[in-house]
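I have a structure here, written as structure tokens, and I will follow up with some questions on it.
Every protein chain except one is present and positioned as in the full complex.
Going in written order, the chains are labelled A and B, and every chain counts its residues from 1.
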Amino acid sequence: MKIMKEAMAGSLESSDCLIMVKPSEKLEIEIESIVQKRYGKQIRAAIEETLDEMGITSGYYKVQDKGAIDYCLRARVQTVTRRGCEEQ
Amino acid sequence: MIGRSALFIPASSPSMINASIAFRADTLIFDLEDAVSIGEKDAARDLLDGALGQIEKKNLFIRINPLSSAFWRADIELFLKSGSQGIVLPKATPGDVKSVSEIIKQSNREISVVPLIETARGVEEITDIIQCSPLVSGILFGAEDYCLSMGVKRTKEGREIAYARARLANAAHAYGIEAMDTPFTNADDAEGLNKDAVLAKSLGFSGKAAINPRQIDVINKTFSVEAAELEQALRIIRAMEEAEKSGKGVFSLDRQMIDAPIAQRARKLIKRAQIWGEMSC
Partner (left out) sequence: MLNAIGREIPLDILKRLKKEPFQGAYGYAEKSLRKEVAFNIVWPGTGKLVNSISEALVKAKFKDGMSISFHHHLRNGDYVLNMVLEEIARMGFRDITVLASGIFECHEPLLAHIQNGVVSGIHTNYMVGPVARAVSAGILDKPVIMRSHGGRDRAIESGELKIDIAFIAAPTADIYGNIDGTEGPSACGSLGYAFSDAKYAGKVIALTDNLVSYPVSRISIDQTCVDYVIKVDSIGDRAGIVSGTTRITRDPVGLKIAERAARVIETGGYLQDGFSFQTGAGSLSLAVASFVREKMREKKIIGSFGLGGITELFVDMLQEGLFRTLFDTQCFDLKSVESLRNNSRHQEISSSMYSNPFTKGAVVNNLDVVILGATEIDTDFNVNVTTGSDGRIMGGSGGHCDAAAGSKLTIVVTNLMRARMPVVVERVTTVNTPGENIGVLVTEYGIAVNPANEDLKKKLSDNRLPVLDIKELKRIAYNICGEPENLKSKGNTIAVVEYRDGTIIDVIPQFE
């Protein structure tokens, strides 16, 4: 799968995260989180693992995290990726 | 078993999903239908897929989108993958129940199908709906859409749904399945909820749906087996066992004839008390 267009998933509500994606040559992941100091590493790991499982190697991901737990981060990555890969 | 209370949780909201785990509704119904906007169905499925990975599956139901929509096949795929106990089928017709049952019975595990009865036609076809699949373990009444289909105004007192309620409760008892009453929509009115639940119980419903976790306690309390009821049921069964030993078919307790239906009712009650005996807290 490859990111073909801009897409968005999730929200800025508490316990959720908003992820925006757009096409890019390389894989870039930018994360902003209210729990960065306590869970920064785990958040990045969850996102990278999910992208790896989906075979994504390029695309610009911007994650604004409002304290989502891992299952939610993974789900939002899956949704936004599929949305970004769909034909226009 | 659906139990006394079944709480609807929007599958689109991480905070609601996270909170739901802490509540002791007898059954949780994760909702992919009305609570999720058309453009977010995919996101809700992904979210639910992830969430269900960490939740105990017993007494977990998923309300899928209606078969008239474009989403139901993906919903059912998720349902089968999730290992949830049951499926709630909105705007159910006998045909819908049949189609869904055909698909899910291939999974080779015990699954409950709970048709949501929310049209005038659904009420009339209730016996067909129940009979068309052995997977139907209960029915759920949805009064809001039902009233729309009737073109009548929904009121707090609920006279407009008296017939539908009576009909559904009767059908459920006729075929030995559970009947869940429609949710009470004003979450701030605990007294109104209590009255509505007591009424539903008196009509023969076995439980009631909830749209707010604050409603669970009132519902559970109303539909719990009362201690005196339980005691009486236990006495009946003890007396019956003694009567059987001495070879009597019909016997009396407290000068009242105890026959097979009464004994059966007592057994059912004891079973309910065993399963849902603990007050939710």
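Going forward, a contact is a pair of C-beta atoms (placed from the backbone, for glycine too) under 8 Å apart; a residue touches a chain by one contact, two chains touch by 3 or more.
All values reported here derive from a predicted model rather than from experimental measurement.
Visitor: Which of the visible chains would the unseen chain be in contact with across the whole complex?
Guide: The chain that is not shown is in contact with A, B.
Visitor: Which residue, B:Ala22, B:Ile38 or B:Met257, contacts the hidden chain when the whole complex is considered?
Guide: Of the candidates B:Ala22, B:Ile38 or B:Met257, B:Ala22 is in touch with the missing chain.
Visitor: Using the document's contact rule, name the residues of chain B that touch the chain not shown here.
Guide: 15, 18-19, 22-23, 54, 212-214, 217, 278-279, 281
Visitor: In the full complex, which bits of chain A touch the chain not displayed? Write them out.
Guide: The list for chain A reads 14-15, 34-42, 66-70.
Methods note: only the chains that are shown with their structure count from here on.
Visitor: Roughly how far is chain A from chain B, going centre to centre by Cα mean, in whole Å?
Guide: 37
Visitor: Can you list the chain B residues touching chain A in their complex?
Guide: 13-15, 18, 42-43, 46-47, 49-51, 53-54
Visitor: Residue numbers of chain A touching chain B in their complex, please.
Guide: Within the complex, chain A touches chain B at residues 9-10, 13-16, 68-69, 71-72, 74-76, 78-79, 82-83.
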